[in-house]
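Missing here is one protein chain; the remaining ones are kept as they sit in the complex.
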Amino acid sequence: MKQKEETLLEIHDLSVSFRMYGQGLEQEELRVISDLHLTVHPGEIVAIAGSSGSGKSLLASAILGILPDNATVRGHLHYKGEELTAERQRQLRGKEIALVPQSVAFLDPLMKVGKQADGHVKPRPVEKRKSLFRRLELPEKTEQFYPFQLSGGMARRVLVSTALLVDAQLVIADEPTPGMSLNQALEALKLFREMADEGRAVILITHDIDLAFAFADRIAVFYAGTTVETAPASDFQKGPDALRHPYSKALWSALPQNGFTPIDGFQPYAGNLPEGCLFAPRCPYKKPECERAVPPVREVRGGEVRCYCSV
Amino acid sequence: MKKINHRTRIVILTVMMTVLLVAVYALGAMIPDRAVAGSFLNASKPPSWEHPFGTDALGRDLLMRTLKGLAVSMTIGLCASLISAGIAVLVGIGAAIGSSHVDGVINWLIDLVMGVPHTVLVILISFAMGRGLKGLLIGIAATHWCSLARLIRGEVLQLRSQQYVAISRKLGKSGGWILVHHLLPHLIPQFFVGLILMFPHAILHEASVSFLGFGLSPEEPAIGIILSESMRYLSTGMWWSAVLPGLTLVLLVLLMDQIGEYLRKILDPYTAQE
Partner (left out) sequence: MALEAKNIYFRYDKRLPWIFQDFSLSVDKGERLAVFAPSGYGKTTLAMLLAGFLTPRKGEILLNDEPLPRKGICPVQLIFQHPEKAINPRWRLKRVLEESGGLREDLLDAFGIERAWLERFPRELSGGELQRFCLMRALQSGAEYLICDEISTMLDVITQAQIWNVVLAEAAKCHMGIIAVTHNRHLAGRIATRTVDLAEESHKAIPSL
């Protein structure tokens, strides 16, 4: 079983902002990730659940150190207890930390899929790749295909196999399942589960909250560029009383299976974030201090929450 | 102090270059004819303070002639590029929204025009159209639209498959309305960048065709004529009559090319955030 002290990846107060040009010559600062907090232990699948376009994919880029040049990163990243510097990111990515990218455009269009999936692993893991392809229902001949010959779902399965072939300690899977049939998606997630059970870890970035419920050990709820709550997945089955953050509770009640009743308001725009707690403008339990400063991360009933009010 | 960001720097540079270009043009256009009148007393003088580019065998000041020649070349280049870019837009849109036959014919035509070296084609058309200004204009305008037309065709094809265009159609908008409101605004940056990048090509072709004697008549002070004349005296050691006007032409062309590149950098969404 995992020990509490032992963490694989620790992220403290991570912020990522982009300098973007507006209409004219003025540049504005867009903060897409704010004070994000996340810990990943060996042996677990942590899901990061939030709406598309809210900056989840950028978290993966920040961990791997592949953000574009106009991005600024602040905060601390620790991998296996040591600071994750740009130098270490370069050494680890693709070897100890692997990515299942969201976009099919990550494949090299001029290289056959099979060779590409083997990557830089020496000797070429042909047998293992064949068995992975088989499990993910990719026909034998797929390895001879070029990426343009693949459908979206096939390409995603190739990307999943590629990440699994390098025997990484940590796999970051960014929306790995769209386009796959139900069986294939289940098989892909089962592969991740097996990987985690071997003492490695998976970060599953997804907009599909039901998927997160079903496969993750813990779920980090992502709102407006930050994780407002990280809780065991079982808490989301139990209901709003088991949850800690008002946004998580609101999410729960808005699910079609639980009431379909939404709260009012919108996620704030990255160029126009509120001063204090990012959820404060919509929060039914708002207190004066919520609007003044970002609440610290607290441990509440075995989960982490960034809120002044939750008990 | 506020740091000047990359885009501001590029805009300032572009504006400065454009001002320089316009200044060269204005200077050349304003120079009176007597400034380039010959005087055998001054014939074949090397560069000096009085005549920075020296004088030619007829004693005409070469700096003045070069500037005047550039102004003529730029006028021709601009007119020809404008016509050519206009053709490119019409042809490009025609190919993209016409039937597959129209598209096939246009693509065949583009391949044909691009397959023949520009200079040869310009000479042929210019010659057939009676040489001089008219022949040269038609020759250049008729040969430079191909790559821009192809670019615009691709752009329109891509825009036409956008969901918002399909939705617009389902909201009862006509093809013409969609063309004007959805498609054309997207093409404006392409058009201007294409035009500006075409400009130096047109000037170079004008100069080379005139140099070869198929373009403007020898009385015109065009840059190609100056260079062609200088060839005759090169062996007598008059290096300045070829090198200095030629160098000026090269610098001007590079300047325009750079302006085009800068504009593209700003307008292209892939490089706009650099």
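Think of it as A and B in the order they're written, each chain with its own count starting at 1.
As a working rule, contacts are C-beta pairs under 8 Å (C-beta built on N, C-alpha and C of every residue); 3 or more make two chains touch, one makes a residue touch a chain.
In this text the structure is predicted, and so the values were computed from the model without any measurement.
Among A:A86, A:L182 or A:V311, only A:L182 touches the chain that is left out of the view.
Hidden from this view is one chain, which touches chain B at 162-164, 166-168, 170-173, 182, 185-186.
Listed here are the chain A residues that touch the chain not shown: 50-54, 139, 151, 153-154, 178-182, 185, 207-210, 250-251, 254-257, 260-267, 269, 271.
The rule is short, and it goes like this: only the chains that are shown with their structure count from here on.
Residue ranges on chain B touching chain A, taken from their complex, read 5, 7-8, 11, 272-274. On the side of chain A, the complex with chain B involves touching residues 18-21, 25, 27, 68-70.
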